[in-house]
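Read through the structure below, which is laid out as structure tokens, and then see the notes.
Missing here: one protein chain of the complex. Every other protein chain is in place.
By written order: A, B and C. Residues from 1 in each chain.
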């Protein structure tokens, strides 16, 4: 289990290289050339890819109707701590071979729950020491840390919104340790995903009180984080449901309203997940734009749902239409600072080859590389940005500007209508815009 | 067209009477006995039913695949103003016979659009004068007024969020007149439903700017309303989509966040519609509770959607489960003040008998009467309220109270976990709660 | 572990008695009085309740985001066969105390998978011998048997539709043994639920070939069953998706078309599940009616989904509207013969009290008892059946009858239109029908 045996778990997989669009090597990049420059930055700097620990190293392919299908060599150790160390070796081997600059993890992904709060923390610190060494050896960085406040039975009724304060206390213990190790490992952000923060039925729930509890909990976490020197972003990750029937962080707009209400919006931003947008009946782009417009676009969980079923399929992102629209918003928002693109995605249950882990990440990285290129071209091309800009030109001067500047009363604006008569009918040009997107996507460089 | 001919349009329909649960008269109430007292109030005072002008008097049964099927005698006049007057006679005849204490209308429901702003306003004022007389003669009151800012082609790209300020000006003209006549008719609320306030594609939309525009527009309306003596509630009515692909007032949480951001939350509340909750993937109860928890439950559009298709079916509300849960929240919130239960509901397209208008309203009124009775009994029974109360008892003292009161740091709460060990596992008792609801619903009085 | 210790697992739960609608004992029936006669049969004979082995005795409360929450005393034995025996003791204790006349099981619910086909069969036969004794001692009967062809990793790509014939062979081995023990235990039906019979992506799937394979497999099973003396019904259970993205038995109509195509419709009927109807965008009633109209309504999985998320929540059935409509169709179809109402339903994950298992079943049995009573009353009342009957009276004589009898050409029917002129417009009376349902539901007996 020495860190030097960097081929222990994926011996058949070389360092993944860029071989260009004509290669038929499934273990090579077709579009992601990390050093290629688009605009002012390399692809690596733009995209800031992160691999997630949970789906990639902890998952076993089980689903609600079937047991695990993935046979992972690192999961074969009998002792939980040995298993955790083997898993970390496998993880850093994959990060390095894939060329992913970042990773992300939950406390319980990296180290096993112990039989007491103290033992769980000891386990975590042991593994974090190893991770620190791995980070130094490889140059891989931690994008963000987080705590798993949803898998343990104690959280079945919620973590920070649990009706029992003793459970909230356990969440506090995990978050305290989680913040400490995130600082220790240099993580840029700390994420809260509130999978159990919601309800199963309103009839047994005091929703108002529960939401106030989670607000209070976030204040406490924020204050502690700042006290111990965490200077990064706190992120909350909206999701409408599943596992809870209703989750309090339903979508970006709901989460932003919550953060502002509890005066948390200066420390917290959002981690937007594509699949969660789908579940909330939004587009990925809508959620990104909503966060960006509020100055709260922190990071992205890059995956994909299935529009035809209502559950969280967490597929690897390969839909270029979604990706192009996402990257346009990210580029127009100035790109990422502390966050990036985390592949919160898992293999299909029957993708049982170890190599499939690489193939899936390669496909997603290629898709975002191509998507970034096309998004950049759409912006450079200018036709769509100009169309959008020109639609609003009536606000750049005259009555429109006065309206925007708050200089008109309702009567004055109403008078303008009476005087100016029926407005012209202006086409929204949606079909033209869709044609331009297809033209740029499919016309080659 | 004299107001005395109160039998002109529905000659076969008598004043609807309460005949009790065994009556097989389709034109009688089975459960709604307006003078029956539950708790401290009569059913009439509790439920504050309103009939809506648009579906009941303006609709013709057309749908996207077919022309109108309803043959309404009041729609047969050739001249638009004659038609509007006949419609008003029919409307008040129905209000009176049904025993509905309130009605609601859009400006364009009551009076036809003219060829200019001035003509439209003249038309409106003519009809409002008649309505005022009708109100005095019958005792029927206006619950709220609103403006139709979505049907005219000029609003195809939005009203207050239109990219053309000239269109916003027309919206301002309508809202100015709409506020004036709402005051004139003594309406308790003024509603904004933003059917076109949203987008069809983000690629041609500056969402941030549009949302700021509607915020500004609401400020102007609020200021004007207060200047002319409107002391009631402004209400916005959340809906996620349709006709727009995305609407800005997606759901209650989104609308509340918006109102707080623009400092409108002291003047604005929400008008919650059951069908819109369904479309937003929420329960009706969830939307009501969210509004109530924010102190913003203003009024209710009482109808019903179809869970199995995604469009706004606006069926008459008859699902007692939905209604009981809704009435529990309304009762626990102290009931309505200015708002009430407006039947924003329409007949099925093939319900072509004139009598069907009465039958549908009777069924809905009976359903709410029964629902109120059951909700009251669930609360009196006490089993469910106690279960809910007891779930949160750990916050009533000790560490839980300190947590709620903001007296703990994260470290202190974490320490508590370390000391107190694994919390007990407490059943949420959802199945028991569902059984009690069924027991109370189906065991008779 | 002697069968005489009938209080080993639920010592706090007595034999559940009927205590009537006013009882506040959560462990008593409020509506289900098994000996009450409605029409010509007792409630017990009408409803033919069955408890399922899997959710009630094998489930542990885990979900895709969290580990098991239910602590079951029968699951604590270390040895799998000991665990299976303890589970059976618990199962029959519950069946008896609940007063459920039937149970149902998958082979792997009752006995553990062995390390070989032979060992798995030996395990199964050992447990079946015990079940036979239990059945004799208690009078509880097996309603149907089935095989779990979805949980083991080998079935990840399908069972009878697996692209590898070696997997189909394993399915054949399970079904052979499953049929044998179903005959041994006197089961009236044998069910196929094809959770993995479908696809994840069409791009790697020969759908036509897979469907032909499952057709062939069913023929083989039918022929074997008939050879060994199985005289009951084979049932397939439609479901549109989950765990597969697409399942071949999408809904009742699809399954019926498949059975007719492979000439299986004389031996196979359908097992209709409420929750699967929801997932397929149908009502429960629609699926029941479709099966009944084809003469293929075999049995029912009585549960409930959540309209607001797209996954298989398998909640206990308590929605009286669904149940009344279902029971009307079942009554009009002459009731069950070999099948019945199986509670394919599970507790919410946080319903962790052992008693909750009883409470949930009691609530569902009460709901169906009440639903049967109301359905019977709706039929006896006659208003709705008459309305439906009268809508079609034009086919009872004259041109309509000739049309139905196949005696008209298109020209002759067209001529009739030319002669008879525009037809009258006839209201569908949906609102009236909904009112009558509510009146009968909520007016007491």
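As a working rule, contacts are C-beta pairs under 8 Å (C-beta built on N, C-alpha and C of every residue); 3 or more make two chains touch, one makes a residue touch a chain.
Note that the structure is a prediction, hence the values are computed from the model and not measured.
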item	value
Candidates A:42, A:62, A:337 or A:352 - the one touching the absent chain	A:352
Touching the absent chain when the full complex is considered, from C:131, C:357 or C:384	C:384
Touch criterion as defined above, residue of C:45, C:293, C:355 or C:381 at the omitted chain	C:293
Of B:23, B:200, B:402 or B:443, the one touching the omitted chain in the full complex	B:200
Contacts of chain A with the absent chain, listed as residue ranges	21-22, 24, 26, 30-31, 69, 71, 278, 281-283, 307-309, 316, 318-321, 347-348, 350-353, 356, 359-360, 362-363, 366-367, 370, 383, 425-432, 434-435, 437-439, 441-445
Missing-chain contacts mapped onto chain B	61, 63-69, 150-153, 155-157, 195-196, 200, 241-243, 245, 306, 308-312, 348-350, 352
Residue numbers in chain C that touch the chain omitted from display	116-118, 153-154, 156-157, 163-170, 172-173, 175-177, 200-209, 211-213, 216, 219-221, 223-224, 240-241, 246, 250-251, 253-254, 256-258, 260-261, 280-283, 285-286, 289-290, 293, 325, 384, 387-388, 391-392, 394-395, 398-400, 403-404, 406, 408-411, 413-414, 416-418, 420-426, 428-430, 433-434, 437
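As a working rule, only the chains that are shown with their structure count from here on.
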item	value
Mean-CA-position distance for chain C and chain B (Å)	39
Mean-CA-position distance for chain B and chain A (Å)	37
Where chain A touches two or more other chains, by residue	153, 156-157, 200, 241
